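Could you have a look at this structure, given as structure tokens, before my questions?
In this view, the complex is presented without one of its protein chains, the others remaining in place.
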Amino acid sequence: MSRNRELISNIGLRLDGRRALELRRIRCKLGLFSEPDGSAYIEQGLTKVLAAVYGPHQVRGNRSKAQHDCAIVNCQFSMAVFSTGERKRRPRGDRKSTEMSIHLHQALIAAIKVELYPWSQIDVYVEVLHADGGIYPACVNAATLALIDAGIPLKEYLCACTASLASNDIPMIDISHQEEIMGGPTLTVAALPMSGKVVLLEMSQRFHVDHLPKVLDKALKGCIDIKNILDEAVKNNVREIGSSTGWASST
Amino acid sequence: MSKIREYTISNCEKNFLLKCLKDQTRLDGRAFDEFRNIEIEFGKDYGCCCVSLGQTRVLAQVTCEIQVPKSSRPSEGILNINIELNPIAAPNFEPTSKNDLFTQLNRTLEKCLKDSKAVDLESLCIKMSEKVWALRVDVNVLNHEGNILDCASIAALSALHHFRRPDVTCDGEDFIIHKYSQRDPIPIVIHHYPVCITYSIFERGEFILADPTLLEEGVADAFLTVGMNSYKELCGLHLGGKAELNPDILIQITQKAGNRAGIVVEQIKKAVKEENEKRLEDKSIGFHNKLCSTKNIDFEDLETCFDQWRIAPKRKHKDTEKNMIGETVEEQIQTENFSVKIEKKGSQSAVLVPEEFEEVGRVWGDSDEDEDAVVEIPKKIQTVSLLDSDSEEESTIVLNANSQTKKMEEITI
Amino acid sequence: MSRKIYIRLATDRVNTSVAIEGLRAYPSIYTPGQIITNQNEFMRGHGTYEDNGLLKASVAGVQEKVNNLISVRPLKSRYNGEVGDVVVGRITEVQQKRWKVNTNSRLDSILPLSSVNLPGGELRRRSVEDEHMMRNYLQEGDLISAEVKNVYSDGSLSLHTRSLKYGKLGQGIMVKVFPSLIKRSKTHFHNLPIGISLILGTNGFIWICPIINNTEESVGGFVQNLEEVVPEITRATMSRTRNCILALAQSKMMLFDTSILFAYEESKSITYQNY
Amino acid sequence: MAKVLTDRAYIEMNYRPKAGLPCVQDRFYEAILKNTCETALAASLFPRASVVITLQEMHDNGQLISCAINAACLACLDSGIDMRFMFAAMTCFLTNNGDLHLRTPEVKEDIDAIFVFVFDSVKKNVIVSHTEGTFKTENYKLALEKCREGSETVFKFMRKEITKE
């Protein structure tokens, strides 16, 4: 617990100079590539993630997987070999990456309106270029942007954020890698911020259950903040495309 | 092998279940927040236990060995957790495949036990950055009737709590591992006791059921697994599936889980304590208590013993004995003495040719040609092996083909 | 090759948008989850859904209103077929009595054997021989132009080539752009004065080929003339057109005959190096 | 799909040790178990089907392989699959003073050889013979007889078990 005290200084600043409830800088871009139906890039602090979406398209490969009432969502998470301090030998396929893929899938199917696309498949590929804490949230946010870019209907924005507890008392959000290894507990929340619903929750290490409400509350607030930033980026993107195409419509 | 597909739940079953939930009823008559009964039994070995949660049953075994520690943590022992999904538990499980369920179960349990630092790994160190104990918890699922995770976490924790590692003493350079009979084995130091508690969520959080059965698991939208110790500290939390949940419901469930965790941990501790007392009193231990205590195998005892292990209800079956074979062996084997000759075939080889063979000698006849071939073989190998050691295998293959072609020729003649 | 190469992260990328900011008012933009209206007299169109009596957008795009029908149109999405659309597609599978065609739609489209013009007269019954011959007409990998005949309830399209202008495509280049960049117009077949022919498939597949003299019409569009040598000058024009289309697509300009011609004219000032 | 047999059922045998991953020794046991069950089950009645038999070790207190074989037989009987005969395994120990025992001797060092036999229930012929250690033919003969006698008890038990209820 003595380590935890260092996470936040007396004047309430964190190691990288942020305040407890401050997000890292988020920069994002939609529609990077022409080959996928949708693509996005997001930077949250130093964490950099690329996402590409293909589909909805005919189910390829194992056709028996196709569902008559909804689209199947296929997620693949991978980390570039150079994304971490040590060279990562297995960019995908180990237990942790498989777990990431599964969690990504679970969060996305809650947000995508899969029931609109029977017999189809949507592929979401995420690649972490630089891992500096909060990989999962960055992946979720990037995937959301890529899905919006692909014009795939979503219930609403799906945003994710991490939160931790400093000094066993002060909740803080958007945990960096440095803070992660210093050993505070980490709570990852993926939520639909507009309706305030939690879609995925993940926690490691331990803290007392009484702290959960406030940490969860702050994490959800973080999600809302992220949603506002993403919304701005999406609107700008639509505006840009719209004005180039002259808002042409089929009618 | 075309495997049995995953158990799909028919629409009527699903609708019936949901309708029952609307009437505040569960199919097995439990209340929404009621858990199934936990039974913990211990095996004869240290760290072996069998836990059943209702009809779900798992077997856990802890083993230990000495390993070199990870370079990043030189003073810490190693803890590995592995849940194995056997086809014994459910027909769609495969012995080797690593599917999503497998990954998720293992990761969640790993987080619950390992990341929350429940086991004192530093006490497992024998010598810094040279020798540490590596603990391995194997959890085998014996019967899958929903909620493997809770059952596995209880089993893993009980097994760890029950386990004793052999004592090690340092004698200058050498380390002596004392057998169980020589010195009392040492229990594992456990800081806190976290268990997983799973709730299934239906209709976007309208109904929340504790400890889902297999059918309920199939119908549920999402699952909330809470890793919690008896001090009501969260040790891992996972909400996944197709969930949309209000945060206040979430907090409510975690509070409930806290109470449950206390009860479960108490039960684990009590079971282990009783077991240890039994051991001290030298009472019979192990799964087959009655079987071990009686000297002569008695049918009644065997039956009761097997009954304990019977999981599925008995079926009637037809008398299988009537289909048995009833053939008599008619032929007599003629005895014969071997008359063989051993021929020296050039340097470093010899051939054994049964004499009868020469009489039959259609394929294996020792014509001059054949003999030459046999003699040549080792020579070839010899020369090749002198030149290039890597190509022996190839040359041997070639030579084998040679002799075969020889054989073929003879047949054609 | 000692040219300097600049690599930038995506965030630094400059969008090659040619629009003049603020020239005109933006139509209202909606993003997923945003409430469009709480009045329930409106009808729910594409890109919207109802949640607790509220009409919400499910995609990012512009609102379109026809009488009581409200829909949100994403500016970029997979091709949503409509009856009568001209599409360019690729055969992916030959099945019994039908071909499967990839048209950049979310499900593979279907081209039934009964919806193609077979050699030797249109109004012939389809015999078993025709079924056996299907692969001779069109095989996997062939490109075709076709028209959408029908849209099924699951979203898959049924195509037909029962007109002499449709059928198998021969020599040329295919360019893939986002379907929303194709402007819908009266005709999607253009013979440009620069000596090339264009098929602007509404599904975002654009076919560029030399102008064909309609001589082999009688065979029903299953013949590819691969022997004919396309002169180099035509090839250069075709490639230039292709690059123009890609440049336009890159800057998100709508694609139609005039815009492509203008781009082509504009590009003439830039000479290309002949390697 | 590659394992489908057109003339009989494919029998898949999984033997799981209590701890750790399955090793070569377990494969060896698996092969014995698989061959035994293949002979005993009337597999030709179910072409193109597969029978999966999974055995999980619960506790090893000697005679593991015999126990596994007997468990497999009981499980097959319980499943109601057609069988040509029942089978029962017996283990016999040869100690260094030349005695044969059906029970595991207390001291491991005393054991000279171990014999494992599996008999069919009809003619009491040998289906499996597995031995450890070196021994004389006479000892083998005696062990075989002793095990055959012992197998009667096991068959009796199995019969009683399946006719119960």
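Should a chain be cited, it is by its letter among A, B, C and D, assigned in written order, with residues numbered from 1 in that chain.
The working rule: a residue touches a chain if its C-beta (ideal position, glycine included) is under 8 Å from a C-beta of that chain, and two chains touch if they have at least 3 such contacts.
Operating definition for what follows: contacts and distances are computed from a predicted model.
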Complex member absent from the view - protein name from UniProt, among "Trafficking protein particle complex subunit 2-like protein", "Mediator of RNA polymerase II transcription subunit 18", "tRNA (adenine(58)-N(1))-methyltransferase catalytic subunit TRMT61A" or "Ribosomal RNA-processing protein 43": "Ribosomal RNA-processing protein 43"
Displayed partners of the chain not shown (whole complex): B, D
Residue, one of D:N61, D:S79, D:T131 or D:T153, that touches the chain absent here: D:T131
Contact set of chain D toward the excluded chain (per top definition): 24-25, 27-28, 30-39, 113, 118-120, 123, 125-137, 140-141, 144
For chain B, residues in touch with the removed chain: 66, 174, 177, 325, 327, 329-331, 333-338, 340, 342, 344-345, 347-354, 356-357, 360-364, 374, 377-378, 381-382, 385-386, 389, 392-393, 396-397, 400, 404
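Methods note: only the chains that are shown with their structure count from here on.
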Pair sharing more residue contacts (C-beta pairs) when A-C is set against B-D: A-C
Chain A and chain C, separation of their C-alpha mean positions in angstrom: 33
Two or more partner chains touched - positions in chain A: 192, 195
Chain C: positions in contact with at least two other chains: none
Contact graph of the chains (line, ring, star, complete, other): line
Interface residues, chain A side, partner chain C - complex: 27-29, 31-32, 34, 37-38, 41, 43, 48, 50, 55-58, 113, 117-120, 148-157, 192, 194-195, 231, 234-235, 237-251
In the complex with chain D, residue positions of chain B that touch it: 1-2, 43-45, 48, 50, 59, 61-63, 84, 86-88, 91, 95, 136, 138, 140, 142, 286-288, 297, 299, 302-303, 306, 314-318, 320-321, 323-326
Touch list for chain A against partner chain B, complex: 95-96, 98-99, 102-103, 106, 109-110, 185, 187, 192, 195-210, 212-213, 216-217, 220
